[in-house]
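Working notes, structure below.
For this depiction, one protein chain was excluded, whereas all remaining protein chains were kept in their positions.
After this line comes subunit A, so read on.
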Amino acid sequence: MERRFIVRGLLVGAIGGLLAFVFARIFAEPQIQRAIDYESGRDAAQAVLDKAAGLTAETAGPDLFSRTIQANVGIGVGMIAFGAAMGGLYAVAYALACGRTGKLRPRNLALLVALGGFLGFYLIPFIKYPANPPAIGHEETIRDRSGLYLVMVVSSIAFLVLAVWLGQRLKPRFGNWNATLLAALACAVAIGIVMALLPSLGHLHANVEQFGRHPTETPLPLKDPQGRIVYPGFPADVLFNFRFYSVAAQAILWAAIGLCFAPLAERLFAETAQAPGTAPEPVTA
């Protein structure tokens, strides 16, 4: 049984990743290109300033992969592999959730687990540390940023799981509806506390020292020694579009996982019900 879940999970994940890739290729790539163009322009302006100040600019290493490869093959492989990985984890979560999350039809559970994956793996961490296009983010803080992001992902997932557990515990006392609301509220409060405790990216030591306290690492206008702006800050519209499309792509990915897995799960349960020899033990929960 678990093998059939996992195979189907990997498959629907890859399908979701493929759809998200098509979306990314059409909508995200132009924004990524704009961000890279901004970065190149800014680097050139910085080089002029450095030269005027008598500094020698460091030359960047050669690109390992051309932009064409990155923007077509690389992002495709990345999105599909990510989708398959999420699908595999989704299938495990689904199999474990069966029979432990109250009275739910197989396909409703499929949609709820997908919603949980979307929230835990992406949307809740995004609220604190949103996706950034290239050109945003400093080399010196990559370690801190990755660590903080992963802390956000792990705590989001942990609190969602705890919320499900809490909801089941509260159900006999408060009923299904109120127990669900209470558990969701507790989860929101707990995650809110974690978000309040974790630092904003602009408040990281290296950033405060170099740029002062800002909420993010988004590039500010570049100024010459006289304080005149020689290159603008990162374009707000590119940033918004990139983030908006990033959320949309993940919504597509997780919706595809939930919607494709739902009928498959329903059928798997119907099959096992018809073959009593392989049927799992029914439980009264």
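Assume a contact is a pair of C-beta atoms (placed from the backbone, for glycine too) under 8 Å apart; a residue touches a chain by one contact, two chains touch by 3 or more; residues count from 1.
Following the convention adopted for this analysis, contacts and distances are computed from a predicted model.
**Student:** With one chain of the assembly withheld, which option in "Putative cobalt transporter subunit CbtB", "DNA-binding protein", "Protocatechuate 4,5-dioxygenase beta chain" or "succinate dehydrogenase" matches that chain's UniProt protein name?
**Tutor:** The chain we cannot see is recorded in UniProt as "Putative cobalt transporter subunit CbtB".
**Student:** Among A:Ile6, A:Leu19 or A:Leu264, choose the residue that contacts the chain missing from this document, as touch is defined above.
**Tutor:** A:Ile6
**Student:** For the chain left out of this view, which of A:Ile26, A:Ala44 or A:Ala273 touches it?
**Tutor:** Once the missing chain is taken into account, the touching residue is A:Ala273.
**Student:** Tell me which residue among A:Ala24, A:Ala183 or A:Leu222 touches the hidden chain in the full complex.
**Tutor:** A:Ala24
**Student:** Which of A:Leu150, A:Ile193, A:Ala206 or A:Ile229 touches the chain that is not shown?
**Tutor:** A:Leu150
**Student:** Residues on subunit A that touch the omitted chain in the whole complex?
**Tutor:** With respect to the unshown chain, the touching residues of subunit A are 1-3, 5-6, 24, 28-29, 32, 63-65, 69-71, 73-75, 77-79, 81-82, 84-86, 88-89, 91-92, 95-106, 109, 122, 125-126, 129-134, 137, 139, 142-143, 145-150, 242, 245-246, 249-250, 266, 269-270, 273-274, 276, 279-285.
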